[in-house]
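All protein chains but one are shown at their positions in the complex.
And now, subunit A:
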């Protein structure tokens, strides 16, 4: 217990770091995933290709490798940003590929007749997508998107290896101070549990409110 009470501010900083990473990267992943899913079902061929390449590259690259690519690669092209921002970029882009595919599978659950009816009324592609198809697709993707964001929260631990302050990284500081490594990890695990359970709770509420009624 001492390890927690003695080092509350270290744990607190790490916990807040993980929360920040998770929130910002989630927002980026949701926004990019939404755009890429729109690209993948767009009537314009080059958009579809772009979306497919985006998903193929990001989903098939190990996240650690992606962190190296972003943190070491981008500065070579003159783009120098705080490590926290790089970490959000890497995490957000990586997760956007999974969000995109979840959304796309949701789009496929909406009967084609819905889109045809909208187009026959004279709605444009973007009106059809935003007004008719996506609102119905969202209902069936609430749970897979929730799982993807929980995975994102846990994946954020990799950022610790790149000197971003986050929860898992606290074990190094505390280990050096001679605290029991086992208890340190127990408290770290509990910290992650708080974050992931909070995400589950939010998505359970969303599903109750908006999920497919059967």
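Note that in this section a contact is a pair of C-beta atoms (placed from the backbone, for glycine too) under 8 Å apart; a residue touches a chain by one contact, two chains touch by 3 or more; residues count from 1.
By our rule, contacts and distances are computed from a predicted model.
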Problem set entry | Record-based protein name (UniProt) of the chain missing from this complex, from "NADH-quinone oxidoreductase subunit F", "Arginine ABC transporter ATP-binding protein", "Aspartate carbamoyltransferase" or "Ccs1/ResB-related putative cytochrome C-type biogenesis protein" | "Arginine ABC transporter ATP-binding protein"
Exercise. From the list A:61, A:114, A:147 or A:173, which touches the chain that is not on show?
Worked result: A:114
For this session: Just name the one of A:74, A:123 or A:157 that touches the chain not displayed here.
Result: A:123
Seminar exercise, completed: The one residue from A:61, A:105, A:136 or A:204 touching the chain left out of view is A:136
Seminar exercise, completed: Residues of subunit A touching the missing chain are 43, 111, 113-114, 116-125, 127, 131-132, 135-136, 139
